[in-house]
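Take a look at subunit A:
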Amino acid sequence: MAPITPLHYLVVAAALFVLGVVGVLTRRNVVIILMSIELILNAVNLNLVAFSRMWGNLHGQAFAIFIVVDAAAEAAVGLGILIAFFRNKETINVDEIDLLKW
Partner candidate 1 sequence: MNALTSYLDPRVTGTPGSAGNELWAFIYVFVIFAGVAVVVLSMNWIERKALAHFQIRLGPMRVGPHGLLQPFADALKLMLKEDIIPAEADAVVFWIAPVIGLLAAFTVYIVIPFGPSQAVTDMNIGILFMLGVSSLGVLGIVTAGWASNSHYPLIGALRSSAQMVSYEVAMGLAVVSALLMTSLNTTGMGTLSMIGIVQAQQQQGIWFVFQFFPLGLIAMAIFAIAMVAETNRAPFDLPEAESELTAGFHTEYSGLRWSLFMLGEYAAMIAVSSIAVTLWLGGWMRPFPNWLSGQGWEFIFSLFPGLTFGGLALIAFIGAARMPAHAYYRIQRAGLAAFAAVLGLIALLLLAIAVAGRANDTSIAARFREGIDYVYWFMLKVAVFMYLFIWYRATWPRYRFDQLMKVGWKVLLPISLGVLILTAMTALRQELWELAIQIVKAIWEMIRNVL
Partner candidate 2 sequence: MNQAFVNSALNAGAAPIATTFFFYMLAAAAVLSGLLVITRRNAVHSALALIVTLLSVAGMYLMLYAPFVAGVQIIVYAGGIMVLFLFVIMLVSIETTVKDRQFNRMWPIGLVAACLLLAIFMGAYSKGKTLVPDRVAQLPEASNTQAIASALYGDVVKTIQFPNGRYVMGQYTFAFEIASLLLLVAILGAVIMTKKRI
């Protein structure tokens, strides 16, 4: 088999990214949409670390660490919003979260 190049990692990252995009676009459960966003962020991280390996410096890895920190903050706030909304409307379907609709 061919040796594993950074391109292999980029392909895996692209696959994860597309799966995350499909999850965000097609699911109705808000929690699963948030989990698909985490999939997207992981794909980006994998891309960054693969390129950091390719160029031989640490910028990709440092950026990946900051993205993980950012994803933690975003998940916390997003789930907080979800809980606050759930208290009012008792639903977690994105289709039914349409308070601005007339």
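With respect to how the candidates were assembled, all candidates are chains of the complex that A comes from, given by their letters.
FYI, contacts are C-beta pairs under 8 Å (C-beta built on N, C-alpha and C of every residue); 3 or more make two chains touch, one makes a residue touch a chain; residues count from 1.
These figures come from a predicted structure and were not determined experimentally.
Among the candidates 1 or 2, the one that touches subunit A within this complex is 2.
Subunit A meets candidate 2 in the complex at residues 1, 3-12, 14-23, 25-29, 31-32, 34-36, 38-39, 42, 45-46, 49-50, 52-54, 56, 58-59, 61-62, 64-66, 68-77, 79-84, 86-87, 90, 92-95.
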